[in-house]
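With one protein chain held back, the other chains of the complex are shown just where they sit.
And then chain A:
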Amino acid sequence: MTQQLVLAAASDAMKGGEATAFWILAPIAVLCAIGMVAARNAVHSALFLVVTMMCLGVFYIVQAGPFIGFAQIIVYTGAIMMLFLFVLMLVGRDASDSLIETLRGQRMAAIILGIGFAGLVGTGLFRALGTVDSVGLASANSKRGGNVQGLAELLFTRYVFAFEVTSALLITAAVGAMLLAHIERRKEDRKTQVELMRERFAPGSYPAPKPGPGVFATSDSVATPAKLPDGTPTDRSVFKILPTRELTSAEAAPKGTEK
C-alpha cells in the first residue's frame, strides 16, 4: 500500500484513487474553510475548521506522507481544536460575535484585500508548481526503509537542535502562561474558616438560607411570599419571574374542605 502511495504521488499526473480523493475532498475543504469564516456560531466555526484540517490530513496521506497526515489529525484536530472547543463551550453556547463594525469600511476592505491576497498566492503557486513534478520523493521515502524512519532520522540528526530549541520554547511559553494566570495566595492571606464565619454573621449580611416559598404562609402557592419570623412578608422568597398578583379571597380559601 505504501509503495502504491509513493508511486501514485511520484508520477507526474494525478490519477485513480488520488484524483478521486482530491476531487471529493478539495471542494469540501474549501467550502468548510469558507463556512468557518462565515458561521455565526463559534462552535460551528470550529467544527468547519476541524473538517478542513481532516481533509488536509487525508491529502498528506495521499501525498505519501502517512505519518504527517496522522500527526495532523491527532495533534491539530484531536488535541488543539478540542481545546478550542473546550474554551468555546465554557464561554457559552449562545455567545456569538457582534457584527457591529468598529472601524468604518473595515469589512469591505478586508474582503477586497483577502480576495486580492488569495489571487496573488494562488496564481503564484500555480505558476510555480504547474509544471513541476515531485523529484526524489520515492527515493527519500525508501532511503531509510520508510516514511516514518526517514522523518525520524532527519528530526533526530540534522534538525535535532532546532527540534529541541522549539520544544524548549513551547514548554517555556506554556509554563510562563501558567505562571501568569495562576494566582497562588500565601497561606497568611487565605481566609480561614473562622474569618469566613465571622463575615457571614457580621451585621448587614443574612446568615441563614433564604426562606423557601410558602413558608409560614396562608397558601401553598409559590407566588405567596414567605413570612419572616417577625411576621413581615419577604420578597426574597418569591422568584423574580413570577408576576405579582393578589389572590382573591375565593382563591385564597382552603380548597376541598367544604363539607
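Just so we're on the same page, a contact is a pair of C-beta atoms (placed from the backbone, for glycine too) under 8 Å apart; a residue touches a chain by one contact, two chains touch by 3 or more; residues count from 1.
Simple rule for what comes next: contacts and distances are computed from a predicted model.
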{"item": "Undepicted complex member, UniProt protein name, chosen from \"Fe-S cluster assembly protein SufD\", \"Hydrogenase\", \"Aldehyde dehydrogenase\" or \"NADH-quinone oxidoreductase subunit H\"", "value": "\"NADH-quinone oxidoreductase subunit H\""}
{"item": "Selected from A:N147, A:T224 or A:S237 as touching the chain missing from the view", "value": "A:N147"}
{"item": "Option from A:M82, A:I111, A:L125 or A:I171 whose C-beta touches the chain left out", "value": "A:M82"}
{"item": "For chain A, the residues touching the chain missing from this view", "value": "1-4, 41, 43-44, 47, 50, 54, 66-67, 70-71, 73-74, 77-79, 82-83, 85-86, 89-90, 93, 146-148, 193-194, 197"}
